[in-house]
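Complex shown without one protein chain; remaining protein chains in place.
Let's look at chain A:
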Amino acid sequence: MYNSLTRIQNVFGFFTTIAFVVAAIIAASDFTAPRTPSASIKPTNVQVVKGRPHYYSSKKEEYAIIKFSLDADLSSLFTWNTKQLFVYVTAEWPSTSSSSSNQTNKAVIWDAIITSPSSDHLANIGPATLKKLRKSAGGKSIDPSRGKLSLKNQRPKYQITHPSGKVANTDDVTLHVHYNVQPWVGMLTWNQDVDMALWKRMAAGISKAFELPAVKKKDEPKAKSKY
């Protein structure tokens, strides 16, 4: 009664079941690895310029360039199921209009993809950089040095603008460090505001409030983003 087709069918069915169970176990193993990220960030140089923030900008508008220093230890986020870590710094400020008091603005000013040694080959980098990256892991599949960041006076990748075209003289701006862990299989996770079991919230990671200055006269050629 049982012919080869039914057998193939059964074997494949069994295989998919096993594959999914194993994937589920791997995904669940994330919860057994403690996460103790920490970060400290502070703005080092803030200026506001009026001009075209991008080459495709249709109108001149005010944009802010926030340089910052960042020290972070996110090494505990790298486990065997980590594919990449996406680290991003946002500038956040409340709305200036008095009518809507609770409105907030958030913009990413800098981000970085930190691949796990297991996904280095997927990174969008040249062969020389890849070789260097591979060497940095030293053959280890989990490299704790990957999550350590130390940036001094880092230039932002993205200038901040606002739909209204005005960002100068904004009060109460803060910089926040965030991360997003991308697994090989399972749930995507972000930095959390509260401790949850073995996953601790990020220590520090928010800068002191600062002010965006008045528009600076353009005495230097337009700041070009390196990226």
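Keep in mind that, in the parts below, contacts are C-beta pairs under 8 Å (C-beta built on N, C-alpha and C of every residue); 3 or more make two chains touch, one makes a residue touch a chain; residues count from 1.
Quick note on the criterion: contacts and distances are computed from a predicted model.
You can't see one chain of this complex, but its UniProt record names it "Signal peptidase complex catalytic subunit SEC11", from the set "TPR-like protein", "Signal peptidase complex catalytic subunit SEC11", "Cyclin dependent kinase 2 interacting protein" or "DNA-directed DNA polymerase". The omitted chain makes contact with chain A at the following residues, 1-3, 5-6, 9-10, 12-14, 16-17, 20, 23, 54, 56, 83-84, 86, 88, 90, 95, 100, 102-108, 111, 113, 115, 119, 122-124, 158, 162-163, 178, 180, 182-188, 190, 227.
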